[in-house]
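Yeah, one chain of the complex is gone here, protein chain that is, but the others are all in their spots.
Labels run A and B following the written order; every chain starts at residue 1.
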Amino acid sequence: MPTALYRVILALLLLLPLAAHADDASDFAAANNSQQAQLLESWAAQPAPARIELINSLQQGQVTVDGQVKTLRLNNRLRGLIDTALASHQLLATDPKLRLNAAQQLQKNAKPAQLKFLDQQLATETDSDVHTALSLALANLQLVDPDPAVRLAAVRLLGETGEPLARTRLENLLQPGVETDATVHTAAETSLTQVKRKLLIGDLLGQAFSGLSLGSILLLAALGLAITFGLLGVINMAHGEMLMLGAYCTYCVQLLFQRFAPGAIEFYPLLALPVAFFVTAGVGMVLERTIIRHLYGRPLETLLATWGISLILIQLVRVMFGAQNVEVANPAWLSGGLQVLPNLVLPYNRLVIIVFALAVVVLTWLLLNKTRLGLNVRAVTQNRNMAACCGVPTGRVDMLAFGLGSGIAGLGGVALSQVGNVGPDLGQGYIIDSFLVVVLGGVGQLAGTVYAAFGLGIANKILEPQIGAVLGKILILGLIILFIQKRPQGLFALKGRVID
Amino acid sequence: MLEPILDPNKDAGSSRDAISFGQRVEPGLNTRHGTILTLEDISVSFDGFKALNNLNLYIGVGELRCIIGPNGAGKTTMMDVITGKTRPSEGQAWFGETLDLRQMSEVQIAQAGIGRKFQKPTVFEALSVFENLELAQKTDKSVWASLRAKLTGEQKDRIGEVLHTIRLSSSAHRPAGLLSHGQKQFLEIGMLLMQDPQLLLLDEPVAGMTDAETEFTAELFKSLAGKHSLMVVEHDMGFVGSIADHVTVLHQGSVLAEGSLEQVQADERVIEVYLGR
C-alpha cells in the first residue's frame, strides 16, 4: 500500500509539469491583464523548465490552448514582464551563452520577487562570466535590501563594473533621502566615480569608432567622385544617385534571392556587389557617352546637366519602386555586434564596411597605378592631346574612367544599404558631404580623399555630442572654408607652375 | 604656398588682407641707384624640384633686357616671382629701391608699375578691342571709380593712338575673341602700353607672328626702351639679335651668362647647354 500510494504520488508528480503547462497556458489565456501580470511575476520568481515553450510563444504574442493558437493582445508592461520571465527561465538552460544573455537581461529588469531565485542560481552557477553577470543582477536588487551591510556589498560590486545601468542605479541611490546609511552613501559615491571613469573610456572609443564608420561611408561615397572629378574634371551631381542605384540593386538582388534561392539569402550582399558595380558602371558609361562627353571643359554646364540627370534618376526610381523607403535586411552575419566593453558594441555591419572601404581604396589605387587602364587615365588627365597623339583612345578612356567612378559609387550604395534607409532620396544626403571630402582632400589625390573622409567623419562625431548634429555640420563647413584660406588646393595638392 | 608675413609699418593701409576698394600703392618709385628690378638669391622649389636656384638679376632703368634659356630654365617662374604669382622660398625681390615684391599682391605689383604679357596671349575675349584697351588704361581701378567711370576725350585719344600703333584701328569694335593669334599678341602689347608701366615683362611676344609683324614689334620695343624698362623672354634668336643690347642666359634656375648677344653666343657653357652635353 505505501508503495502503491508512493507510486501514485510519483506519477502525479511526474505529470505535474505537463499539467502545469496545460494549466498555465489556459490560465494565462483566460486571465485579464492584471492577472496575467501577476502570473508572469510569479513565474519569474519560480521558474520551471517546462514553461519555457509557453513563454517563448507568449513572446511571439501567441498562446496555444487545446491545440488552438490564439493571438494575444499585449501591452508594453506585459511584454516587459514576459521578457523578465523568459530570462528567468533561461537561467535554467544548459547552454552558458543563453544563461549569460539571460543574466544580462535580468540586470536591467529583474524584480525584487526574484531575489531568492537569483541567490540560489548564483550559488550553483559554474560559468565565471555568468556568475559575474548574475551577481550584478543580484546586486541591483540588493540595493533596496533593508540590511545596510548587504547594500554596502552591492554598492561595491556595482562600482567594479563598467555598466551604464550601474550608473543609473547608483545615481538613483544617491538621490537625497534614498540612502540613509552614511557608509553606504560614501561607498556609493566612490563606486559612481569608478563607474563613470570606465564608462568614459567606452564612450570615447565609441565616438572614435562611429567616426571611423562615418568616415568609411564618406570615403565610399566620395571615392568615385574623386575619380570623376579629380581625374576627368567632371562635376557629377548625379553621383549621389549612383549610390542610390547601388542600394536599389542590393534591394533587387535581395528580392531575387528571396524568390529563387531562399536558402542562400545569407549571401545576397556578396552577389549584390558585382551586380551593383556593373549596373552603375553601365549607367555611368551610357551617361558619359550620351551627355557628359559633350560638356568637357565646361564644368559649370556639366554641373547643371548632371543635376538634371539626377532629377530624372530619382523620379525614375520613385515611379518604379515607389517614393517610400524599401526594406533591405541585414543578413545574420552582418547583424549584431562585437561587445568590447559593457557600453561599447561594435556592430558587425559597420566593421565590415570599414574593411570594405579600405579594400576598395586599395583596389582603386592598384587599378590606377598598376594597370594599363590606369596609365591611360593618368595620361589623359595630364595631357589629353598628347595622349591622343600617342594612340591612347581618349574617348574610351573617358568612358571607362567615368564608369569606374560610377561603379565604385555603386559599391558604396551596397554598403549604405546595410546601415541606413534605402529610398529615392538616399543620394541627395551624401552629395554635398562627398564634394566637401573631395575639396578638402585635394583634387586627384586618393590619399587626400582617404584622410579627408576619415578626418571629416571623426570631426563630425566628436562635435555631434557636444553641440548637436546640425551645429556640428555647420561648424565643420565653416572650418573647411577657413581651411581653404590656408590651403586652397586641399590637403594634398601637387605644386607646380601651371595652376590655372 | 605660404602667405607672406605683413610688416605693419610698411603695409599699413595697404594690407593684402583687406579687400581694398581703391587704395593704390603710390607709384613714387625710388630708382636712385638706376636699378628698377633687383632679384637676389631667389630660390623657388616645387615639391623638391628647384625651379629657381639662387638667381641674381638686375635690370636697369630704361634697359631692354632679353632673357634666353632652354626649356625649363625657369624663365616663366622668374616672371611669376616678379609679378607675385609665385612666392620665392628664399631671396629678395625689389622693385626700385623700396618696394618689396615678396610682400605685395599681384594687384599691388601691377598697380605699382609692372606689366606682364603672358606666353599665351590672354585678352578679354567677350569685350571689343576698344574696351580691352579701356580696361587696361592707367587710371583709378577701384570699384567705385569703375561704377562712375566715363571716358574723357583725352583718354579716348590715347586709346585711338594705341589702336593706331598696334594697327588695330579698323577692328576697334570687333570682339577680341575674333582676332587672329598675331592680332591678339598685338592687342596684349597694346594693353600693356595703355597700362603705361615702368617695367614690362614680355613672355615670348613674337610667337605666332609673321616676319613683318616681328620686325614691327622689334621697332616698337626699341622705341619703348628708354622711357620704360623691358624684359623680354624669347626663343627667336633673330628677334633677340635685332633688339637686345644685353642678354641674360638662364639655365637650371640660375644665371649662366650675361652680356651682349655676341659675348653670350661665344660662351663655352652656353654652347654646351644649347647644343647638348
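One rule holds in what follows: a contact is a pair of C-beta atoms (placed from the backbone, for glycine too) under 8 Å apart; a residue touches a chain by one contact, two chains touch by 3 or more.
Methods note: contacts and distances are computed from a predicted model.
Write down which listed name, "Urea ABC transporter permease subunit UrtC", "Aspartate carbamoyltransferase", "Nickel import system ATP-binding protein NikD" or "Sugar phosphate isomerase", is the UniProt protein name of the chain that is not shown.
The correct option from "Urea ABC transporter permease subunit UrtC", "Aspartate carbamoyltransferase", "Nickel import system ATP-binding protein NikD" or "Sugar phosphate isomerase" is "Urea ABC transporter permease subunit UrtC", the UniProt name of the unshown chain.
Can you say which of A:R99, A:R167 or A:K473 touches the chain missing from this structure?
A:K473
From the list B:E131, B:E161 or B:E213, which touches the chain that is not on show?
Of the listed residues, the one touching the omitted chain is B:E131.
Could you tell me which of A:V319, A:L338, A:M386 or A:A447 touches the chain that is not displayed?
The missing chain is touched by A:V319.
Have a look at A:A123, A:C389 or A:I481 and name the one touching the chain we're not showing.
Hidden-chain contact among the options goes to A:I481.
Considering the whole complex, which of A:P49, A:P112, A:P299 or A:P465 touches the chain not shown?
A:P299
Suppose we count only contacts with the excluded chain; which residues of chain B make the list?
The list for chain B reads 17, 19-22, 83, 85, 105-107, 110-111, 115-116, 118, 122-127, 131, 134-136, 141-143, 146-149, 191, 195.
For chain A, which residues reach the chain that was dropped from this view?
Touch with the absent chain occurs at residues 235, 291, 294-295, 298-305, 307-312, 314-316, 319, 432, 435-436, 439, 468, 470-471, 473-474, 477, 480-482, 484-485, 488, 500.
Please note the rule applied: only the chains that are shown with their structure count from here on.
Quick check: how many Å separate the C-alpha centres of chain A and chain B?
Spacing between the chain centres: roughly 61 Å.
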